[in-house]
Structures are given as C-alpha cells and as structure tokens.
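Removed from the display is one protein chain of the complex; every other protein chain stays in position.
And now, chain A:
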Amino acid sequence: MKARVTVMLKTGVLDPQGEAVRHALGGLGFAGVNGVRQGKVIELDLAETDKARAEAEVKAMCEKLLANTVIESYRVEIL
C-alpha cells in the first residue's frame, strides 16, 4: 500500500521561498500570481494492507518526524 504525505507551512506562517518563487514568476511575465506556497511531498511504500491502520500509522509518522507541527501542517492520502 502506498501513502502520500503533503507537508506545507501552516497558513499565516510566512513562506520566504514561496515568495521568492512568486517574484521569479512575475519576472518571467506570468502576471496574476497572487501567492505561492512551497511545500514537500513524501511518498511511502508500506507493508500494511489495512487502509485505516496504514493511515493511523502514517499520521503517527507525521507527528513524530515527517512534519514539524509548530510551523507545518500535513495531509495524508492512502493511494
């Protein structure tokens, strides 16, 4: 079973990298980009076959390591 974790800076936390990308897009002539947020995607290949258990386990991984919940939020998708 595969899982995909999307980690983003929480809403309200300034994302300087996203801002830099927004500026660069503007410089390339892409007008109308009001905001850019940059995050990361982590794909996991799991031995677990039960969807609910897999989701619970991945959430535990996010809390412990994959995300820093002081500044980041995460979303888990079981694929």
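By definition in this document, contacts are C-beta pairs under 8 Å (C-beta built on N, C-alpha and C of every residue); 3 or more make two chains touch, one makes a residue touch a chain; residues count from 1.
Everything below uses one rule, namely that contacts and distances are computed from a predicted model.
A single chain of the complex does not appear, and UniProt lists its protein name as "Phosphoribosylformylglycinamidine synthase subunit PurQ", one of "Cytochrome c biogenesis protein", "Probable chemoreceptor glutamine deamidase CheD", "Phosphoribosylformylglycinamidine synthase subunit PurQ" or "ABC transporter ATP-binding protein". Of A:Leu28, A:Ala52 or A:Leu65, it is A:Leu65 that touches the chain left out of the display. On the side of chain A, the interface with the absent chain consists of residues 9, 13-14, 16-17, 20, 64-66, 68, 70-71, using the contact rule stated above.
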